[in-house]
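A single protein chain has been omitted from the complex, and every remaining protein chain is retained in its original position.
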Amino acid sequence: MNAKQVDKIATGILYTIAGFVILVLLALLGYILVQGVPNLSWHFLTAPAEAFSAGGGIGIQLFNSFYLLILTMVISFPIALGAGIYLNEYANQKSKVIEVIRTMIEILSSLPSVVVGLFGFLLFVVQLKLGFSLLSGAIALTFFNLPLLTRSVEESLRTIPNLQREAGSALGLSRFETIGHVILPAALPSIMTGVVLSAGRVFGEAAALIYTAGQSAPALNFADWNPFNATSPLNVMRPAETLAVHIWKINSEGIMPDAAAVSAGASAVLVIAVLLFNFCARYFSKVLYRQLTSSK
Amino acid sequence: MVEPNQLVFTDEMPDHYIMDINEDKHEVALSAQDVEVYYGAKQALQKTNLKFERYKITSLIGASGSGKSTFLRSLNRMNDDVGTVKGKIMYRNLDINSSDIDVYEMRRHIGMVFQRPNPFAKSIEDNITFALKQHGIRDKDELAKRVETSLKQAALWDEVKDTLHKSALSLSGGQQQRLVIARAIALHPDILLLDEPASALDPISSAKIEDTLLELKEKYTIIIVTHNMQQAARVSDYTAFFHMGEVLEYDLTRKIFTRPKVQRTIDYVNGNFG
Partner (left out) sequence: MDEIQEALTKTSKATKKDRFGRSVSLLALILILAVVISIFWFVASKGLATFFKNHVSLWSFLTGTKWAPGQVDAHGKPLVGAAPMIVGSFLVTFLSALIATPFAVGTAVFMTEISPKRGAKILQPVTELLVGIPSVVYGFVGLTVVVPAMRHLFGGSGFGVLAGSMVLFVMILPTVTSMTVDTLRAVPKRYREAALALGATRWQMIYKVILRAATPGILTAIVFGMARAFGEALAVQMVVGNAALMPHNLMSPSATLTSILTQGIGNTVMGSLENNALWSLALILLLMSLVFNLVIRAIGKKGAM
């Protein structure tokens, strides 16, 4: 066999592999959507779940997922922003200490989410006696979310040229003022892209939640918005099964007759949500691209 | 006009010649005393002693890596993060290189303009008012007045007076650089440090910047780093020649370009590097 024949065969194999992978990936997406979308209805999206009979919805779980996402972002974004700012703007980049700190953050990002969830369980549910609650869940998800979000903030800040920082210093502005008024606004689209992408991850996370936010979704009174009442949707001390946890729960121990249909519908909702997050992230990076190109 | 080719070499030339400014006759705005700069263990600037006269333009010339930019950036402590600066920098009888001095306050009085124009991604107007507002100037009329006068002083007013709300990034490179100069002088500094402000610009923009500098001289003490010897000769009153991390000669500009006292200076202004 000469080199040309080998080349042809190899190319054929590569086409086959790529074709197979496309097939698998599209089949996966298609399966989820085809199985799930027919189950989607207003009733399904809003009704509470049924434990023993068919016809239940995912209303409370869907609300819980979004509420938990918002809580997590509210807690984790300021911390990640602060840490990212310190790492990129204040820290001495050559310092060994900073190198160690970066490594530790990287290790946190690579921890299995189930370990992070168990830690949250131990600390918040058991030691601090917060019980299975949205708050425990949000803090566990924060731990899970912090390293990636911090990294993305840091990287967004790094793309802003030093000239801008020097401009601020030369005008007698403190670094803090320059960061707040010049660097952050310029980095905002890129930071938002990171936030939205991490939101997709948080939205679909389940392993970190089963022992922190819990696996039950008590009935909520959607007329009561006082966060201190037990049945208020806004109460952060109540247990809150999310959509992702729900899928896991009904598949591993569910006894409802339509578990397959409910999980298919719920999976489709999760995938569509991730799709939406992806589109938003793309939109932000387009804004960023436009900003960058219009400046030259 | 300078005719460097007429410069001649004699046997008894000194290695260094640093002119001293008589402080009884001339007002000194800034003086560097035994200033040294280290990047890590590496010495980037040897002990330097220079005095800068008020309302004059002083050029710092020399090849790349000669230490002129390093020295300039030390004068308002822009090197604080990257290196160690030793010695004294006297301004208004205070050593601004000491830790008692508030760096941010000091930089309001000693402004700096960089080689590459670096306007903020804000409107032309906001580029000028932003720092003013941060420093506590809130009065609208005062802000508008500062915008107008600084843009006029930087010879940019006529070109942008109708488009003050447009993004500063839409300006040409030369306009951006004049905007950056306007932004610096809007703070009413005492001293302006310019690090090769025209080197990234075309000849026409560069000429405009030079005109601007000559006008600004009436109100500001200017220290400018330049690669361009013609530019140094045209705009400055004093010139310091840097070589391999030290000042070899400091004198009136016309003397540097007509009768330099140090062999290296002769070589440099003649264009013989080697």
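Read from first to last, the chains carry the letters A and B; within each, the first residue is number 1.
Keep in mind that, in the parts below, a residue touches a chain if its C-beta (ideal position, glycine included) is under 8 Å from a C-beta of that chain, and two chains touch if they have at least 3 such contacts.
Everything numeric in this text was worked out from a predicted model, so none of it was measured.
Engineer: Which chains here would be touched by the one that got left out?
Structural biologist: Those shown chains that the absent chain touches are A, B.
Engineer: Per the definition of touch given earlier, which of A:Leu62, A:Leu81 or A:Leu220 contacts the omitted chain?
Structural biologist: A:Leu81
Engineer: Kindly state which of the options A:Thr11, A:Thr159 or A:Asn226 is in contact with the chain not pictured.
Structural biologist: A:Thr11
Engineer: For the chain left out of this view, which of A:Gly56, A:Gly137, A:Pro189 or A:Gly204 touches it?
Structural biologist: From the options A:Gly56, A:Gly137, A:Pro189 or A:Gly204, the contact with the absent chain belongs to A:Gly204.
Engineer: On chain A, what residues meet the omitted chain?
Structural biologist: Within chain A, the residues touching the omitted chain are 3-4, 6-7, 10-11, 13-15, 17-18, 20-22, 24-26, 28-29, 31-32, 35, 78-83, 85-87, 89-90, 101, 104-108, 110-116, 118-119, 121-123, 126, 143, 146-147, 150, 172-177, 179-180, 197, 200-201, 203-207, 210-211, 244-245, 247-248, 251-252, 260, 263-264, 267, 270-271, 274-275, 277-278.
Engineer: Even though one chain is hidden, which residues of chain B still touch it in the full complex?
Structural biologist: Interface with the chain not displayed, on the chain B side: 92-94, 96, 100-106, 109, 134-136.
As a convention for this text, only the chains that are shown with their structure count from here on.
Engineer: Could you put a whole-Å number on the gap between the CA centroids of chain A and chain B?
Structural biologist: 50
Engineer: Tell me, which parts of chain A touch chain B in their complex?
Structural biologist: Per the stated touch rule, the residues are 161, 163-164, 166-174, 177, 181-182, 185-186, 291, 294-295.
Engineer: In their shared complex, at which residues does chain B touch chain A?
Structural biologist: Residues 76, 78, 104-108, 111-114, 116, 118-121, 130-131, 134-135, 167, 169, 180, 183-184, 187.
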